[in-house]
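One chain of protein is taken out of this complex; the other chains stay put.
So, subunit A:
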Amino acid sequence: MTIENIIFLLIAIAGFGLFAWQARKIRANILVGRDRDMSGNIGERLQKTLLVAFGQQKMFKRITPALLHLVVYVGFLVINVEVIEIVIDGVFGTHRVLQFLGPVYDVLMATNEILGALVILAVIAFWWRRNVKKVRRFSGPEMRAWPRIDADMILYIEVVLMVALFVMNTSDLKWHRLQNLEMPGAFPISSLLLGIFPSDLNLLHFLERAGWWAHIVGILIFLNYLPSSKHFHIILAFPNVYYSRLVPQGQFSNVDSITHEVKAMMDPSYEVPAPPVGPDGSALAPTSFGAKDVEDLAWTNLLNAYSCTECGRCTASCPANITGKLLSPRKIIMDTRDRMEEKYNSPLIFQPNIYGDESKGTERVKVEADQHTLLRGKVTPEELWACTTCNACVESCPVNINPLETIIELRRFLVLEESAAPASLNTMFSNIENNGAPWAFSPSDRFNWADELYVAEKEAVNA
């Protein structure tokens, strides 16, 4: 083992270790959420994960970004095979250890090169869509300083990684060619770049090493950047789709604690189950109805927040947002994530508080410190009441995030814990209670529609 191998090993351990430390923080954030049993239906869940996450099914509602994204996604999956080689080479001081694969290695290297070039082109297209074409869904009040920096940063890092790969391959190839040595693998793109590289053997060797180090250190830096970035979706999209709901989108969750109360009201003999007990045997404090803060949401809602890549498809399809209302489903999801990191654990780089109010955009409603929760502190009632529960956001999310569930939980808290529904909705509630209909009609008129009802009938008659 050379000193280079030892340095590599230390850097790799530090890189992966730091990532594990950050991932644990995010896991802890997600687990502050309420329990929800999402076990079972493994076959159905795996099938959905294959289609929606691995197969990118929902991305293909929009063809252009779907194809661009597919290139980067497949590039990410395939080029990672090369990372395995880089790690083995780095630890054991070998060079292109997978070359024993022979023709398979040729195919692998050639595929990597072509995908690498396509990734650079796709990333340029992404950058152009974001910064020149300014696709509308990439903007909005929630797209403040950090989300905008983050989105471009990911693109720059991806280009750097790909360029490092080509520097490594091209200089290696030229170094071999100049000495008439056989270079394992096939390199269709690097072969085209030979001319622009120097002919000095030492310099070529240095460039090969520089490209190699830049690629692997770049990947480790990127890995540790992920937890602070929307790009974390490359990991959490898979569990998020796996744990997404299997029931029809129109089915809203049932609040079981209310079911017990209602049953007890209707049937005095109904026995309400004993409240859950804590580890020490004492009864746990009853949970609130609905959600005021992140810990009142289900853990799946919190997993949603970390799986979001801020693409804005939800907001672009939201009828309230299209017609200029404050509601933006993406903001609800981003607020949930930012609130978790504000109240619980923060990853390494991004901490919601390090950006001042100004760069975060102006809040429409200022709240007192004790009211600074997800509800009101981040998401205002005005946003929540603009929702038509139409499921357009749920339908449009490529990774099955469900902003509607969070919206309904927050609404439930407003109505059931604070009686803070808009006055007109309170009128609707009392109409239902008193008249059995949401309008102020007399229940005795309910069957009036059947009065004087005639149907035309054709009868065959003998003339």
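Some notes on this structure:
Everything that follows uses one rule, which is that a contact is a pair of C-beta atoms (placed from the backbone, for glycine too) under 8 Å apart; a residue touches a chain by one contact, two chains touch by 3 or more; residues count from 1.
Assume contacts and distances are computed from a predicted model.
Note on the omitted subunit: UniProt lists it as "Cysteine-rich domain-containing protein", one of the names in "Chemotaxis protein CheA", "Extracellular solute-binding protein", "Cysteine-rich domain-containing protein" or "4Fe-4S dicluster domain-containing protein". Within the whole complex, the absent chain has one touching residue among A:55, A:198 or A:436, and that is A:436. Of the candidate positions A:180, A:254 or A:282, contact with the hidden chain is made by A:254.
Where subunit A meets the omitted chain, the residues involved are 61-65, 135-137, 247-252, 254-255, 258-259, 261-263, 265-266, 289-290, 316-317, 319-320, 322-327, 382, 385-392, 394-396, 408, 411-416, 421-422, 424-425, 427-429, 432-433, 436-439, 441, 443-450, 452-463.
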